[in-house]
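Removed: one protein chain of the complex. Kept in place: all other protein chains.
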Amino acid sequence: MDNIFLWIAITLGAMVGLVSVVGIVSIYLERKISAFMQDRLGPMEVGFGSLVNAIAGKEVLREGRIGLAQSLADGLKLLQKEDIIPDGADKFLFKLAPMIVFAGTFSTFAALPLAEYFIPADVNIGLFYILAISSFGVSGILMAGWSSNNKWGLLGSLRSTAQMVSYEIPVGVSLVSIVMLTGTLSMKGIVVAQEGWFWNWHLFGAVGHHGLIGFVLLPMMVINFIAYFIGSLAETNRAPFDIPEAESELVAGYHTEYTGMRFAIFFLAEYGAIFVGNAIAVALFLGGWYSGIPAIDQANIPGIAPLVFILKTFVLIFVVMWIRWTLPRLRVDQLMTLCWKYLIPFTLFTFFSVAIYKVFIV
Amino acid sequence: MTPEEIFNKLKDKFGESKILSVHNNESAEVDICDPFINIEPLAMTEVAKFLKNDSELAFDQCCCISGVDLGDDLQAVYHLYSFNQKHKICLKATTNRENPAIGTTALTWGISGWLERETYDMFGIIFKNHPDHRRILLEEDWEGYPLRKDYEFPRYWRGMEVTPEEDYGTD
Amino acid sequence: MEQIKTDLMTINMGPQHPSTHGVLRLELKTDGEIVDSCRPYLGYLHRCFEKHCESLDYLKIVPFTDRMDYLAAMNNNWAFALAVEKMMGIEVPEKCEYLRVIVSELNRIASHIIAFGTFGLDIGAFTPFLLAFNQRELIFDLLEEASGARMLYNYIWVGGVARDVTSEWLKKVKGFCESYKPVINEIDDLLSYNKIFVSRAANVGIVPKDLAIDYGFTGPNLRGSGIEFDLRKDEPYSIYDKFDFDVPIGSGEEGTLGDCWDRYMCRIRETRESIKIIEQALEGISLEGDIYEAVPKNFNKMPKGEVYVRSETPRGEMGIYIVSEGGKAPTPYRCKVRSPAFCALSILEKIAKGVMISDIIVILGSIDIVLGEVDR
Partner (left out) sequence: MVIADFAFILVAAFVLICACVVVFHNKIIYSAFALLFCFFGVAGLYVFLNAEFLAGTQLLVYVGGISVLILFGILLTKNIEDLTSKEVSTQKIFGGLISVTFLGGLIYMVNSVDWKVSTPKPIENSPVEIGKLFMSDFLIPFEIAGVLLLVALIGAVVIGRDTDKDLEV
């Protein structure tokens, strides 16, 4: 019994660590990447040394000239900020909302297959679990928007919910194609099916399952991957689908009234959700922890599998940021048009194609 | 068209009681002045409509409406321009200080709505039949009309001190 | 089928809102995301410019005009200077005219950079905004070298300009012209023809020709509606008749004539024309001569009378109406400013019905208001 509690504690601790590290690294990357794209410098002052000095009350020197500790310092700053709850807000729900949003993201980390023996909870319906639990966070966003008693917040949360509920469909359907191909909902099972050379990845069709004939599915899978990627951008409220928090329209959407640590938790949840969204794409389409070259996977270098997985995820996260700093924002009706008139028909088409392939060709 | 032609055309249409006089550089008592036509204030509405709709005049844009405090009287100065005919004219409507009223042109030119509101805000000239006659730059409950020459800046407004004591009454 | 009845929601946009470009308050009545009516409330930045003018010397008003349209201070200075010069019949030395053209066209570019940069920002494109701002910094460096200030210049005086420039400065301006051209092409690639951007800006906030004239649109807004009218071309003041440049007008090439995209594109194209003018002015200018030659020592010779002078600022036609009592009074009896942004903003009430909340922001961005000038 002690063992179970210990195991739970360790797992939870590791997950909290992973979420925080992912959040901090993503925020740092976002700043640096946007800075380089926009001909700016980004954070340049706060290094770890100067952060330690600042906390210890010593003289702060300009060390660490690439600003590595900037996100950490920002976190500390947000912790110290005044925690404001608006007068007309519903205090209980206002406090509850960030926790629910964070819980929705945090729980999904449990089923991420970082490596073959490094999955916090390898449930046999892993993929389904992630999809289901991430829909829980939507209610937190609604709660935040309503309880802050701010019309911009309410509008933001309504937009956000409509968007997430709609985009769950193309995301779900595009993932079902993969499930149909592999015949399992287990994240581990799906990744294992892509072992070997990189052309076994689901992005390139079903070569890993059925040999050369699997290439027939290449266009379907590419469409699926793009649909999933766009859908996950929308589900995580990222540009060009960041209309729920469109700062030029809704001030900050559902977290307009939040300050300090509560705001930081929303932020962390958002970056966590981005990581999860792209991690699913990596696991399902891009071979998960397999590097794509059998020799490397079989060399048994310790830690290489999670590293490969996280690297691939961050490559996708880079693309997400690249898109954010390049494209303008869609309008809310255009967003719905994109979902219902383009993504859903396309994913349904690929879904049927895969079904036909599965029944008649193989 | 020259100001005289416009003046004659207007006079033919509305009569001398409404179109009072025309001034140009030569006939003016001042050193420098754009040509302008004096209009009876309450006739502004119909004159404006005619100026816009007549095909020869076709003054389709009202550039500017400025109020002027003449001492005994208040005046609204209209600068009009025609994109069609590429000519311009200045109209002046003078009204008394106690009961300032001018016919609105807001139904003729869209922009007049706001320009007249501004003139009302600053000079207290009432524009008859204006569809949305409110203050525009100042608060709705502001007292007095600041651009009149006899305006005194208030010491307090809604309990807030808006003029420091040392400045009050000195200038 | 029986109509489903819905209530309207009132939303206050502003005075503190990221996209009202200052302190403007819009009272929106919306049915969900669809705007039913929009009522602007102005005056948060009202600083009694016209009242102050009545107690200030003509030369002392010039720095006040900086603060109206703080994004195009040079053009405002010039507008006021033109009015007083016309009143006093001052002939400005040719060198000063050239300098005025150069600095105000530079300022026009800087102002348009803000206009289309923040317009992109309103739609969510952050990067083009910052790329354009790099160029604005270069312009600021140039104008700082000429006038000593970065934003509020007080440079164009009645009868002349405040400081002389060097030939090095002219070379730097030339260098800027060269560096600006590729940047505007880049912004075209990144923003103007971007599919999402076009879908957000085209067919939104359509202002047809007659409505544009009726609601006092001037400058790029008017030209965006397809009317070829530019005071620099149609009523040339100063030495604008010496220059060869085009007047870009909206054509509805991505949507309908007079939509937000047309107004945006007019500004982009206008900066190219400004570069053309600057390059011609750089060739024509000679650095010999005194810049203070025509600056009046005092205003005792001010005639009695009134003038209304229009000039083309980046936001449109700025009209200055001055009434003077004559020589004994060194201050204007009345000074009225016809503010282009004030007039253009009045159309918002008219075209806001039926658009979405996001479109209100796009429309507001496309008519390019500066609240300092709207409220004065």
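First chain written, first letter: the chains are A, B and C, and each begins at residue 1.
Here is the rule we use: a contact is a pair of C-beta atoms (placed from the backbone, for glycine too) under 8 Å apart; a residue touches a chain by one contact, two chains touch by 3 or more.
This one's a predicted model, so the numbers in the text were calculated from it and none came from an experiment.
If you put the hidden chain back, the residue from A:Tyr129, A:Trp152 or A:Phe275 that touches it is A:Tyr129. Listed residues A:Ile33, A:Leu154, A:Ala206 or A:Ala269: the one in touch with the omitted chain is A:Leu154. Residues of chain A that touch the chain left out of the display are 1, 4, 88, 90, 93, 123-125, 128-129, 131-133, 135-136, 138-139, 142-143, 145-146, 149, 154, 157-158, 161-162, 165, 168, 183-185.
Throughout what follows, only the chains that are shown with their structure count from here on.
Among the chains, the centre nearest to the mean of all shown protein C-alpha atoms is found for C.
Centre-to-centre separation between chain A and chain B, using Cα means, comes to 62 Å. Note: centroid distance chain A to chain C, computed from Cα atoms, is 44 Å. Among the residues of chain C, none is found touching two or more other chains. The residues of chain B lying in touch with chain C in their complex are 28, 30-34, 60-64, 66-69, 77, 79, 83, 86, 90, 109-111, 113-115, 118, 122, 136-139, 146-147, 171. Partner chain A is touched in their complex by these residues of chain C: 9, 11-12, 17-19, 33, 120-127, 130-131, 134, 190-191, 194, 196-197, 199-200, 356-359, 361. Across the complex, chain C is touched by residues 34, 37-40, 151-152, 155, 159, 239-240, 242-243, 246-249, 251, 325-334 of chain A.
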